[in-house]
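With one protein chain removed, the remaining protein chains of the complex are shown where they sit.
In order of appearance the chains are A, B and C, and numbering begins at 1 in each one.
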Amino acid sequence: MANTFGHSFRISTFGESHGGAVGVIIDGCPAGHKIDLERVQQWLDRRRPGQSHLASPRAEADQVECLSGLVQGISLGTPITLIVRNQDMKQDHYSDLQDVYRPSHADYTYDVKYGVKAPSGGGRASARETIGRVAAAAVAEQVLEALLPDFSVVAWVDRVKDIQADTSKAYTRAEVEAHPLRCPELSVQDRMEKLIIDAKKAGDSVGGTIFCSVYGCPVGLGEPVFDKLEADLAKAMMSLPASKGFEVGMGFASTQLFGSQHNDAFQNIDGRIRTATNRSGGIQGGISNGETIEMRVAFKPVATIFKDQETVTRDGQALTMKPKAGRHDPCVLPRAVPMVEAMALLCVMDHYLRQLAFQHARGPHKI
Amino acid sequence: MANTFGHSFRISTFGESHGGAVGVIIDGCPAGHKIDLERVQQWLDRRRPGQSHLASPRAEADQVECLSGLVQGISLGTPITLIVRNQDMKQDHYSDLQDVYRPSHADYTYDVKYGVKAPSGGGRASARETIGRVAAAAVAEQVLEALLPDFSVVAWVDRVKDIQADTSKAYTRAEVEAHPLRCPELSVQDRMEKLIIDAKKAGDSVGGTIFCSVYGCPVGLGEPVFDKLEADLAKAMMSLPASKGFEVGMGFASTQLFGSQHNDAFQNIDGRIRTATNRSGGIQGGISNGETIEMRVAFKPVATIFKDQETVTRDGQALTMKPKAGRHDPCVLPRAVPMVEAMALLCVMDHYLRQLAFQHARGPHKI
Amino acid sequence: MANTFGHSFRISTFGESHGGAVGVIIDGCPAGHKIDLERVQQWLDRRRPGQSHLASPRAEADQVECLSGLVQGISLGTPITLIVRNQDMKQDHYSDLQDVYRPSHADYTYDVKYGVKAPSGGGRASARETIGRVAAAAVAEQVLEALLPDFSVVAWVDRVKDIQADTSKAYTRAEVEAHPLRCPELSVQDRMEKLIIDAKKAGDSVGGTIFCSVYGCPVGLGEPVFDKLEADLAKAMMSLPASKGFEVGMGFASTQLFGSQHNDAFQNIDGRIRTATNRSGGIQGGISNGETIEMRVAFKPVATIFKDQETVTRDGQALTMKPKAGRHDPCVLPRAVPMVEAMALLCVMDHYLRQLAFQHARGPHKI
Partner (left out) sequence: MANTFGHSFRISTFGESHGGAVGVIIDGCPAGHKIDLERVQQWLDRRRPGQSHLASPRAEADQVECLSGLVQGISLGTPITLIVRNQDMKQDHYSDLQDVYRPSHADYTYDVKYGVKAPSGGGRASARETIGRVAAAAVAEQVLEALLPDFSVVAWVDRVKDIQADTSKAYTRAEVEAHPLRCPELSVQDRMEKLIIDAKKAGDSVGGTIFCSVYGCPVGLGEPVFDKLEADLAKAMMSLPASKGFEVGMGFASTQLFGSQHNDAFQNIDGRIRTATNRSGGIQGGISNGETIEMRVAFKPVATIFKDQETVTRDGQALTMKPKAGRHDPCVLPRAVPMVEAMALLCVMDHYLRQLAFQHARGPHKI
């Protein structure tokens, strides 16, 4: 279960950062849908490191290969397996870290739990694991677009460290992709970029937040009690590497308001029931209400830095770790944008299928 | 699945706020443990409304009854069923709301999804559903205490609206329970209390945040990739009614730091590997690292207020809702404290059992 | 999971034979269906012991009570909880067996696994556990009848020990219920009855087989690869107490034929594709093909007999067990008929919901 996400649209990811391949099985993709592998590749390219001077120089083609589930580009209803070969396996790059627990990495906890450390160079804890998620989301997106005409998901970097973008605007994915920072607000891009470059020069790292909007989600997705839509979104986002916080709607800021300031009044707009405001973030009682679903995810500054750090070796010896230059991002945020979108897509796809069965099996009685 | 939480220690809750009973089945409680129903009752009493002038006057005994799974107070290893009868069913209390969608309640989304509205008076969306969770947690706590000597979970109200307690201190549950607010910091209790009472007088509501610490959690709990410990905690907390945000460790505040400020250095303290700081909040790479697990949950101001509100009826007619006095808390936070503790206990219990199998099945080889 | 069955229509049963109550939670019942508790009661009455001179004299009312999930007899879409109080708790009846492992009972294995023996008088291994299954099936049947016009499930005793009924005929449930043996074939009823009564007089027990037909099942239920319809039916039936074998279609007899004798030719009958014969038993490739689903379940002679038996005590002492008269059936078959029907209903209900989502999410392309 640990490597599986979803109930009806289930994905299982596999692969270590330095093994033979990483990938995903999608179990539960409906049959008869056109799945364009070019679009899957575009998603992987968005996630891939080395896209700009802001990101890690690790140069991998990350070419997707489909092993099963599609014939002539059409989904068969059987498991779709997508893999990406690992090409850039510099195991020795990390070899001098073999016996050192890097601070705020997973080295120590993995070692206690599995008896396994460095050879896998981050192993399943590496952001490379998210390739499988992103590939699966690229499939889900194509199915959702076919089923839901106005559906789209857009995420963007809305804060880097203490530089906050204006979050009152809506953006298209094209606007977000126009700048390697994936922050579409022109007024803050330069300052954000300088902050990241300065951190990189200093051998340091920065974090920030990503905002995500789901447009065109139908009313009724989400299963009370435990599988509330926001609960599954929270799990999805908090399962991403380096994420430390999640909020939906006004989130933590909602706690600063009185109820009379926070409640969303209902209105009848041309025969459709809408809310006048959307402080709830598109979900009420755990179920989507047809408004835009809005959420924010916090990503800590990445743990890999290029400064001396105090730590211990595997056998408990104190040590000052002096890392050599390596391939890591000073700021994970731009690459985390497609990961956040991916998890949102996977959640919605799964809940859409879950809802569909019960919607079509409903009896005639109302109460 | 929607009403079930956990993989190895699985709870399934049931019951509407105004049906015959609410309760829980616990599937996966290990056999041979002494389970004191008095302690279960104490947990239910903590959760129960009407405990002080700060909370809802709904007066229910909430007496727990065990239908299965225990003989002579010992767990059989079979499903433990705990129920609480609903005694205070004033269905007519809500009857004039039958056809009105209350703002920021689940009325509208439940109606679209299930074709069901008011008769169940909140139904599964009511906080009364959490009785089952709290009862199950009271069982889990007793099992965990038997298995893990230094284990405990303590939550408290650390902010009401804009009144923030000092979060640098650790508290015992007794200290938290000493005041009906469940904020153990003496210096802010009066101001918090006044804020809530003023809101109540104004027919309004307030929200805030709850901080939760898990002490004595062993190293190694949490299953990468999707079932990371913080991901399951996030889901658990975000499945609570009125929760809008979750963070672990430094959470959103971590994004304001450089990596060099955030990383937790490892130390060898008397042969045990510890971190010098605990900014990670006791979890690294999705796995507990033996430090105190720390998290915070945001609860919005409750939707039920006693002011005029604009809304629509079930058939789409605009309407100004003028609620009469009813039984609702102006601030859900004090009662949410045991709910947050409950979800933390259920998560840890579940991951402890999951970990146990793999720990004892591990082979002799290390890498 | 151990006490839960189903993926989309999930039931969780609970309760020991001599605890406070037995029952079931149904999670996933679609909303808006009329559920008649009288029909649930009728199912429980069919399952109940003491209905005739052929069965156990245990006299319990087995009155069903609904704790949640229904309002005014309509399903809310929330968990439906049905319980039956245990009224006839003669714990001392078994008290002299406290420390004896009864041959071919679950006493020994439960004791090793759970450290628990006799006080629960059969505990979860008792046929009394099936009350929850039967109650859930009575709900499923009402939903399936509302959704599928020609749907029905009928099981009957087709062999007692070596007395075989003619299985070439189809029967209605009314025909089956007309005789307490639940074997509708008049020509063998007297001999079967005499065999059972003679076994009872001799303090012995007999087994046999039950045949079950599912009529009106739509084409397309069943999920390859592991959740084939016949695989889930096999699991369902083999989870019943005392069942030792399962077969679908011609089952074991199919192995005596050449492929050319066994294959079912397809035909176009008035625009509907049918098979000329039904040796496959209504399932091909794990998926229902629209023909009648046919299966058979073998039940061993029940382990409780009234003869001296060699065994050991809990501490390993050899002992000749001399049981007093007690309340047990010499033949479980008549009461197992509704249990077999129940498991078939639960399987079909679950797979119907599973299928529904993917059917409605299918894309336009065919291959």
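Basically, a contact is a pair of C-beta atoms (placed from the backbone, for glycine too) under 8 Å apart; a residue touches a chain by one contact, two chains touch by 3 or more.
Small disclaimer: the values here were computed from a predicted structure and weren't measured.
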item	value
Interface partners of the hidden chain - shown chains only, full complex considered	A, B, C
Listed residues C:Trp43, C:Tyr101 or C:Tyr352, member touching the removed chain	C:Tyr101
Selected from A:Glu65, A:Asp162 or A:Asp308 as touching the chain missing from the view	A:Glu65
Omitted-chain contact residue, chosen from C:Val116, C:Val214, C:Ile293 or C:Ala357	C:Val116
Which of B:Ala146, B:Ile197 or B:Leu319 contacts the chain that the document leaves out	B:Ala146
Candidate in contact with the missing chain, chosen from C:His33, C:Arg85 or C:Arg124	C:Arg124
Chain C residues touching the omitted chain (full complex)	1-5, 7, 13, 101, 103-106, 108-110, 112-117, 119-120, 124-125, 129, 159, 161-162, 199, 202, 204-209, 219-220, 222-228, 230-239, 244-252, 254-268, 271, 273, 275-276, 279-281, 284-289, 298-305, 307, 309-312, 316-318, 355, 358-359, 362, 365-367
Residues from chain B at the interface with the omitted partner, ascending	8, 28, 30-34, 71-72, 74-78, 143, 146-147, 224, 352-354, 356-358, 360-367
Chain A residues that touch the omitted chain in the full complex	1-4, 10, 12-16, 19-23, 25, 27-28, 31-32, 65-72, 74, 76-81, 83, 113-116, 119-120, 123-124
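Keep this in mind: only the chains that are shown with their structure count from here on.
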item	value
Partner chains shared by chain A and chain B (touch criterion as defined above)	C
Magnitude of the superposing rotation for chain A and chain C (Cα, nearest 5°)	180
Inter-centroid spacing, chain B versus chain A (mean Cα positions, whole Å)	26
Euclidean distance of C-alpha centroids - chain B vs chain C, Å	38
For chain A, residues that touch 2 or more chains besides their own	224, 358, 362, 365-367
